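Just one protein chain is left out here, and the rest sit where they should.
For subunit A:
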Amino acid sequence: MDVSFILVILLFGAAATWFVGDKLASKAALIFSTAALAATLYVIYRYNQGAPVSFIYLWNQSPRIFLGFQADGLSLTMTLLTTALTPIIVFSSFGNLFPKTRAFYALILFMAFAMVGTFLSVDGLVYYVFWELSLIPIYFIALIWGSGTAEERKKSVIKFFIYTFAGSLFMLVAFVYLYQRTGSFLNLHLYKAMLTSTEQTWIFAAFFLAYAIKTPIIPFHTWQANVYQKAPTAGTMLLSGIMLKMALFSIIRWQLPITPWAANEYKYIVIGLCIAGVIYGSILALKQTDLKKLLAYSSLAHVGLIAAGAYTLTLDGLRGAFLQMIAHGFVVVGLFFAAEVINRRFETGEISGMGGIRVQSPKFTSMFMILVLASVALPGTFNFVGEFEVLYSLAQSNIWFAVIGGTTIILGAFYMLRMFQQVMLGEKNEKFFADVTVSEGAVFVIILAVLLFFGLYPKPITDFITPELEKVLVYINRFNK
């Protein structure tokens, strides 16, 4: 059993979910996504045993394209993140009644398939195909099942699609150019392409456009808040929990090793943009009155910091970014799920319409509190480990980056706790707030367990990814001695 098996399960699951009909769709989706998670765990186990789990197949002779899926520490971690979050996302949607249920769940699984493909591909073109493929399901999920009036939703969704499509097309041109230079799309061959500084600059810029739009990094972020708010919660979770990690992962997997000279040359500009995003996201989050929008802007701030860590080109930065990606994936899914839980009961996204939940629902309040604390990177949670390493690496490259980036922790604590106060505390709300159901509680417990466990004991993950990151660093440092 190799990694391609995970993809097969997800793709087959998407088809099966569609065919079993509306009634059983949600259960089928849960079964198949859990099966994919089990398969991932088994593959990781086999990988640790030293068994070959990669998959490669020559798909097209001219131009040479390999259907190659490589299993290494980085791609397997991201695959695990995806397959672990997918059942959670599927399960968290159980409480909602959607029209056309089977299409909804089939699209979620299809999206997971595309994202896992993106993480595993070694061939630039196959990677690009999966990258684009993941856009189609999220487009339909946000368009058909989103909230708000159809007109507004249409506008924000199409803006999102055109933005990301535009960015990735330039990445495609970069890949095609690299193919002309090296005669291969395989990442190891591309790493070894000795590009001149001009070439590196342009290719770096093309990649940066694609990733900056997807992440998003300022000034390419304008699609984000509206789509997060308009999409159904499952879509927002997919977007913020996994899909934007595709961009962060790709920075480490593709952009930095291929164009190390340019990455070093423009390091300060890029980190500057990322840090600007951190500040901007935090300040805007302060002013939001809509809970999902507030979380969207706080997510903008967090991913800005992750991207900044990756662009420092140090081991600490890369590792911190990687850990933070996983931690952020879980935390943001948990927070958006909490927003959904409130929305199910109060049927509003406005913070002013909430408040006084604690009196009615102590269980929910304490779980939400831990999530909020994890989000502001309290020591003891998983987010602290990553955030600390990222800030440390920023301090190494320039102390001011760390100082400015560090203010977000303060700002973040301020707006998150204020939000908590407004949403949960205060006089008892007139509307009735039933305490979390068992299935809702289960979602929170799983997420919190992951966050706390790895917050106290991150060693399994750091041990798993560090050797791979060191290999990446070798390619990065080749040009920059």
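Note that a contact is a pair of C-beta atoms (placed from the backbone, for glycine too) under 8 Å apart; a residue touches a chain by one contact, two chains touch by 3 or more; residues count from 1.
The working rule: contacts and distances are computed from a predicted model.
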Undisplayed chain, where the name is taken from the UniProt record, one of "NADH-quinone oxidoreductase subunit N", "5-oxoprolinase subunit PxpB", "Ubiquinol-cytochrome c reductase iron-sulfur subunit" or "Methyltetrahydrofolate--corrinoid methyltransferase": "NADH-quinone oxidoreductase subunit N"
Residue of A:166, A:194, A:403 or A:434 in touch with the missing chain, whole complex considered: A:166
Contacting the left-out chain in the complete assembly, out of A:176, A:193, A:279 or A:395: A:176
Listed residues A:144, A:234 or A:367, member touching the removed chain: A:144
Touching residues (missing chain, whole complex) on subunit A: 60-63, 125, 128-129, 132-133, 135-136, 140, 143-144, 150, 153-154, 158, 161-162, 165-166, 169-170, 172-173, 176-177, 179-180
